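First the structure, then my questions, so here it is.
One chain of protein is taken out of this complex; the other chains stay put.
So that you can tell them apart, the chains are marked A, B and C in the order they are listed, and the count of residues begins at 1 in each.
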C-alpha cells in the first residue's frame, strides 16, 4: 500500500467481508439447529435434505428424473 | 531446516505427494471420460451418479430410504 | 406420514430451512459483491482471502506459521 488512503480502504473492505462471513456462519448454525430440532422430533435429516433438493426442481424435471431413476434402477436390478 | 538431511527428507516427501496427486487427477480425468462416453451414448450422468450412490448402500438401508422418501414426498404433495 | 399433524410439522420445518438457505445465499451474494467492488478498486481478491484467513489466527500461531513456511521454502529453494 503506497499510501494511507488505500490501506484504510482495504481495511474497510476486509472488515465488511468479515462481518458478512460472521452473519453467514450464524445462519449456517441456525440451519443446523432446525435440522437438530427436526431430528429430535423424529424426522430424518438426510431425507429432508433430499426433499429440499427435489423441491427446487420444476414439476416436469422432477417427473423426468423420477422416471429415469426408476428405469436405471430396473436395469441394474435395484427396483 | 537446520540441516541438509531433513531438507532432503522434506523434498522427497513432497515429491511423493505431488506424484500421487498427479495420479489422482489422472484417474479423476478417466472418470470424467467415462461419464462423457456414457452421455455420448445417451445415458444421463446425473442419474448415473445417483445410482452409484444408491449401490453403495446395503439392501435394507436402501429399502428404508426409499420408504421414508416416499412418505415425506406424499406429506409434501410431491408423490 | 401417518397423520396430518406430522405432515404439517415436516412442511413447516422444511420451509424454515428453505428460508434460512435463501438468506444464506443472499449473504453469499453480498460477499461476492464486496470482492467485486474491491477488485474494481484495484485490490486482489485472492490475496484478500489469504489475509482474512491469516487474521483468524492468534498472533503466536501466525508467527509460528510464518517461520515454518519460511524454513520449508528455504529447504526447497523457494525463498
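As a working rule, a residue touches a chain if its C-beta (ideal position, glycine included) is under 8 Å from a C-beta of that chain, and two chains touch if they have at least 3 such contacts.
Keep in mind that what you see is a predicted model, and the values were worked out from it rather than measured.
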item: Neighbouring shown chains of the undisplayed chain, as defined at the top; value: A, B, C
item: Residue of A:41, A:61 or A:74 touching the missing chain in the full complex; value: A:74
item: Missing-partner contacts on chain C, residue numbers; value: 44, 46-48, 50-51, 54-55, 62, 65, 68-69, 72-73, 76, 78
item: Missing-partner contacts on chain A, residue numbers; value: 1, 6-7, 10-11, 14, 71-72, 74-76
item: Interface with the unshown chain - residue positions in chain B; value: 6, 9-10, 13-14, 16-18, 20-21, 23-24, 27-28, 30-31, 34-35, 37-38, 41-43, 48, 51-52, 55
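By our rule, only the chains that are shown with their structure count from here on.
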item: Whole-Å separation of chain centres (CA-atom averages), chain A against chain C; value: 14
item: CA centroid of chain B to CA centroid of chain C, Å; value: 23
item: Euclidean distance of C-alpha centroids - chain A vs chain B, Å; value: 19
item: Multi-partner residues of chain C (at least 2 other chains); value: 6, 10, 14
